[in-house]
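One structure is given here, and the rest of the page talks about it.
Every protein chain of the complex appears in place save one, which is left out.
In this document, chain identifiers A, B and C correspond to the written order of the chains, with residue numbering beginning at 1 in each.
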Amino acid sequence: MASERTESEGTEDCILRMRGVQKRYGSVLALESTDLDLCRGEILTLLGPSGCGKTTTLRLAIGLERATSGKIWFKDRLVDAPESKVYVSPEKRDMGMVFQSYAIWPHMDVFGNVAYPLKIRHRKADEIRQEVEKVLDLVGLAGFANRPGTKLSGGQMQRVAVARGLVFGPDLLLMDEPFSNLDAKLRDQMRSELKLLQRRLGISVLFVTHDQSEALALSDRIAVMRAGHIEQVGAPKELYYHPQTAAARDFLGRTLLFQGKLASRHGESAMVELAEGALCRVAGADHTRGASAGSLCVAGIRPEHVKIKPWLDQAERTQDALAAQILTLLFIGDRYEASIRLPSGAIANVFLPCDDDWQEGQAVSLSFPPERLQLWPATGAAE
Amino acid sequence: MASERTESEGTEDCILRMRGVQKRYGSVLALESTDLDLCRGEILTLLGPSGCGKTTTLRLAIGLERATSGKIWFKDRLVDAPESKVYVSPEKRDMGMVFQSYAIWPHMDVFGNVAYPLKIRHRKADEIRQEVEKVLDLVGLAGFANRPGTKLSGGQMQRVAVARGLVFGPDLLLMDEPFSNLDAKLRDQMRSELKLLQRRLGISVLFVTHDQSEALALSDRIAVMRAGHIEQVGAPKELYYHPQTAAARDFLGRTLLFQGKLASRHGESAMVELAEGALCRVAGADHTRGASAGSLCVAGIRPEHVKIKPWLDQAERTQDALAAQILTLLFIGDRYEASIRLPSGAIANVFLPCDDDWQEGQAVSLSFPPERLQLWPATGAAE
Amino acid sequence: MTAAAMPQDETSAMGRLQVGTFLYVLLIAVIGFLVIYPLGTLVVTSFQIGALGRETTTGFGNWLEAFHNDQMASAFWNTLSLSFTRQFLALIFGVGIAWVIARTNLPGRGWIEVGFWIALFMPSLPVTMAWVLLAGGKGGLLNMWLHELFPFIHGSVFDVFSWWGIIWVHLVTGVLPVKVFLLVPALRNMDSALEESSRACGANMLKTLTRIVVPIMLPTIVMVMLLGMIRSMHAFEIELILGPPANIDVYSTLIYRVMKQEPPLYGIASVMSILFVTIIIPFVLAQHWYGNKHSHSTVGGKFSLRLQDLGGWKWPIFWLLMLLVLVMTVVPLVVLVFGSFMKIFGMFDLPNPWTTRHWIAALSRQDLKQSLINSLSLGLGSAAVGMVLFSVVAYVSVKTRYFGRGLLDFLTWLPTMIPGIVISLGFLQMFVGTPVFRPIYGTIWVLIIAVVLANVTVGVQLVKNNLLQLNAELEEASWASGGSRLYTFWKIVIPLVMPSVIIVGLQTFATAVAAVGVIAMLGTGPNQPLSILQLVYLDSGRFEPATIVGLLILIITVVAALVAKFFSNRYGVGIAKNG
Partner (left out) sequence: MADWKSDWDKALKDSEGQDLNLIVQPNEGYDGAIAAFKKKYPKIKVQVTLINPSDVAERLLTEQKNGVFAWDAWWATASNMNSVLLPAGGLEKMTDYLLLPEVTDMSNWQNPKFLYTSDRGPYVFIHTNYLQNLGIYNSKLVPGGTLTEDQLLDPSLKGKIAIRAPSRPHSGTMMLAGIAKDKSLDFVKSLLTEQQPQFNENDRQNTMSVLRGGMVVGIGVTENVMTECQKEGGCENLKPLPSSGYMHSRGISVLKNAPHKAAATVFVNWLLSKEGQETYVREWAKFNTTSAFSMRKDVKPDPKHLDSMPDFNNLDKYVAVSFDSGEKAINDVIKTYQDARRK
């Protein structure tokens, strides 16, 4: 939806803008020079491995940390720029934040915690009660209003934190893994409520999650982070199907990688001789920057695009299919996660639908739709 | 695998046994009379909505809470029985526990935190260093040994907590949502490490998670909890395909529910007239306790079992298929999550593979394999 | 886009910064003045040679004299050994008792805590005399009873006129109770998960205490220990009574004697005090350095509070502590109350030793009511001013990033380092020597300021350590919700540290109503409190009504303690609500 704006220099519908922002904790460089734009009304998700700097980015955005260098604008107002000694404190920024560690105030009950942002804004007592009840209802904590903040289960605490973030409808809401301790049902529900709320109030959300499907389902755009910098920003599909870097590719969804050699090129597509023994046509994106025929390369494909069929007959064997064997079948609900052994002995994980009767030890054939195969340089680590 | 043992009175290979255990916090009944058996070498997962008493169960098992009533045995030794004033304190039970709230000690560095259980057990310094390094490596925190416990990101703290639980190889390991703040990759990795470790050392694990696929993938058995009691215990597949109660069914995976009327019965199968307008044969489990023809009922099916095809032709329409329309398509990585509108206007969520080109607004037909349809009493809430 | 094109917030940010900085500079200037001035007068006095009232000259005579005083060495050694021993004992038991009260399911822990508070507030001179009556050599009642019961036992089994006797009386009258008093609120502010995870790792309760709880709490414990050390080294009232028979002199009694000599040798007292300060300063700096490095937040956003189950130890510990509280409070109290109904305290040999006339005399004094009102105003005023000031200073020194806030922290240690009898002189010089204070000189406000300053160390340090226990995220969440610094301070920080603030308020109240030295130096007619009546009686050799006034003061303090308890149950992380 807004994927083209990734590199654009702040247009007027950009609510948060970071330029060259860097953050250092003592000797730890938590965030390398980072650029980020968040548009009005958008949900942007930061996705990345643990410790990559997601929380740090959020804390910088709201002003709980001061950047080591760089500039941050909020609503076209410079809010943090160490070089020119500008810094606007968090309470002046009028954002909301849900903390990864909840930050429930232990001396207040649930109501007090949630009502707090409203009280600061001098809302009327009546209104506060109504609003709080509404939002507690929304997070499934109706009836918990008078429970002390410390006498809750983990998930309940997290919901209090979420309720507190949602209750006052800030222009920009920062949410740091807000649903990590909730069950799938509740999480789905809250996710859609969040989306509704966001649509209705037109607020922007900077969201952090480690859950890919959550990120993909919720976000207008996703920023994939790694080791303190942003690898790629884009709409979910764009990121999923057109990762620019190996890190982005590997982090979002799985990819089966096959070592091989570029046999030949024919216009947009190329023929790759896989080390596993098949010759495949690759018609997807080429990330090798036009490696020449004969050079080593890697062919990658999303597991769900691999066509897997029971190995019925030797005769059926085609040049572009691989023979493989199911090692283990792991039931994960609506499908199986299967480990299969490739001819070379390498192991790959794929999903199999539950409809068919799969057996451990069964022989299968894998074939790869050419347009789903992508070409990567050989340095990419094999899965 | 061990599903038959659910109700059995402690056999010798049962490491933890709870009978009629109840826990009350003041006026809050956190756990109703609960029976639970955990076998040696088994991974049993507690799965349930937030606040249902999972953590409480774990705390009772290790002795951080004392039961209000009931009996708990660990390794055939009575460890908690308020009625007969028996109580064995946590340190004497020699279990390990990973806390939902991490509980990292702020005055120690990562090494100190992880080494603590070993130091308590008077291991040699050399051995401790080795063991800690090994386990830190395993959780991806090699190189963090000297970082203070509090100067870590959320996920890193969680990994320290996991490492501390794993390091001393207790007979029974209690893990309370240990991976909730980790990204999918790390989580997969740790999950399989845990399984390996558990197989190698033969330890038992009582696991809490809110993540269904994690529960299904990891567990030997799953106990579905709701509002302070255990709804059903069983092997993953058993639970998924043969839920005994509506709660178990609804919590584990999704189910599409269709209101209808029992038209007739033919041996094991029944014909149901769906309110949506189709007449389906239901050959799956019957949870109505043999409701008679003519009574109201609900037909349920897992979304992944619904056969969805583009609606090509009016002529194709069969009696057992429903016409529907795709409202929204949500890309969640390896597939779409689609909201579809049924003839009655009701909305259902199903998954669609990414291979095909689906469009929002597209008309589709849904058909239901009879053996996948299950019959539920009419009181079951519609999705 | 360039920065120049953006509207900048610089001016307002700078403006706010300056207001804050101004207030900060003001605060540090005021505190600095208030604590350094008295110290400065000491330095000046230390160079004034000659007896008070006579011609004085300037020189090093006092310094030479002080160093030539050969009682110093033994007094110093006594001071050190006595202080270390009782602090060591008090710390071991104090930490244990505080932990049991704060974090376990000990029955009646709330009341036991109040018991320790009361023990702390018992009037020290009468209680010491009560112990003399009970265990003062052969004539001690305990020894006599023991002899009656077991005729073969002769002599004094219990003797407070001894090295251990001094330690014992110190322990029960203040040193041990004060540890419990100060440590309990800090110990309450700890996430139970920290203990629980230790026990889950296989550590028993004792190991958990020594390896988790104590190390985490160490900055507070070190602070309390240092404070205790300083107090111990200053203590002289008990040594003054119990020391001479056993021939034990301590440093502070030396200071006391030169102060009370006629004419007093303030120069030498000043030298001795300055020596004392210079010895203490490195420890204070070390403590400061250690505290900064090792403070840990123990109250976070996932705080949980669960009491540790003492199991079978529950009742034995309960009875043990009850016994201790009994020995600390009820036993001396009974002796005192009985004593106050005796014609002559401790004279059981009279034909009819009992009388109510001391009570009648004390209670029918005309100035009793006014003194009572004065005591209350002084106590409440000091407590109120103290609570506000201590909280603000502690907050500034912990939670802001101003340059030199470490200095502020250090400054608050100074008043404690100077022995109380000496510093009231410094206060006097400050109040009369500074024109700003002239208008309030002679009013109750000078007394309030003096009492507050006398408590500034314990007040600021306790609140500070409590603040350090709060994880930054609690405040951050408030800022993120739009709460200003002040609002956050008021709604989040203060309620969380309130139990400590109340404790220091109570401490300030108690010292205010019991104060004598400061009152003598700064009090004037209309605002003289009850404690001065006690002095009146003592100086006319009438110990019995003096005891009665002491008991009246105790009653006021106990009422204040109960009120404090009532309120502190309402604040903080809320363990009290747990049962």
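Note that contacts are C-beta pairs under 8 Å (C-beta built on N, C-alpha and C of every residue); 3 or more make two chains touch, one makes a residue touch a chain.
Nothing here was measured: the structure is a model prediction, and the numbers come from that model.
Asker: Would you list the chains present here that the left-out chain is in contact with?
Answerer: Even though it is not drawn, that chain still touches C.
Asker: Tell me which of C:49, C:66, C:114 or C:129 is the one touching the absent chain.
Answerer: Of these options, the touching residue for the absent chain is C:129.
Asker: If the hidden chain were put back, which of C:40, C:107 or C:264 would touch it?
Answerer: C:264
Asker: Have a look at C:407, C:440 or C:535 and name the one touching the chain we're not showing.
Answerer: Spelled out, the listed residue whose C-beta touches the missing chain is C:535.
Asker: Among C:82, C:241 or C:556, which residue is in touch with the absent chain?
Answerer: Residue touching the chain left out of view: C:241.
Asker: Residues of chain C in contact with the chain that isn't shown?
Answerer: 52-54, 70-71, 129, 132-133, 136-139, 240-241, 243-245, 247, 253, 257, 260-264, 266, 343-347, 349-353, 366-367, 425, 428-429, 432-433, 438, 441-442, 517, 520-521, 523-526, 528, 532, 535-537, 539-543
The rule we apply is simple: only the chains that are shown with their structure count from here on.
Asker: Counting only Cα atoms for the centres, state how far chain A is from chain C in Å.
Answerer: Once rounded, the distance between the two centres reads 55 Å.
Asker: I need the residues of chain C touching at least two other chains; which ones are they?
Answerer: In chain C, residues 302, 304 touch at least two other chains, as defined above.
Asker: Got the chain B residues that touch at least 2 other chains?
Answerer: 101
Asker: Which of the residues in chain B come into contact with chain C in the complex?
Answerer: Against chain C, chain B makes touches at 62, 64-66, 87, 89-92, 94-97, 99, 101-103, 105-107, 116-117, 120-121, 150, 161, 164, 168, 174.
Asker: Note which residues of chain C are touching chain B in the complex, please.
Answerer: Per the stated touch rule, the residues are 191, 193-194, 196-205, 207, 211-212, 215-216, 218, 294, 296-298, 302, 304, 306, 309, 311.
Asker: What does chain B use to touch chain A in their complex?
Answerer: Residues 25, 28, 47-51, 54-56, 100-101, 140, 151-156, 158-159, 176-177, 180-187, 210-213, 216-217, 236-237, 240, 250-253, 302-305, 330-335, 337, 351, 353-355 of chain B touch chain A in their complex.
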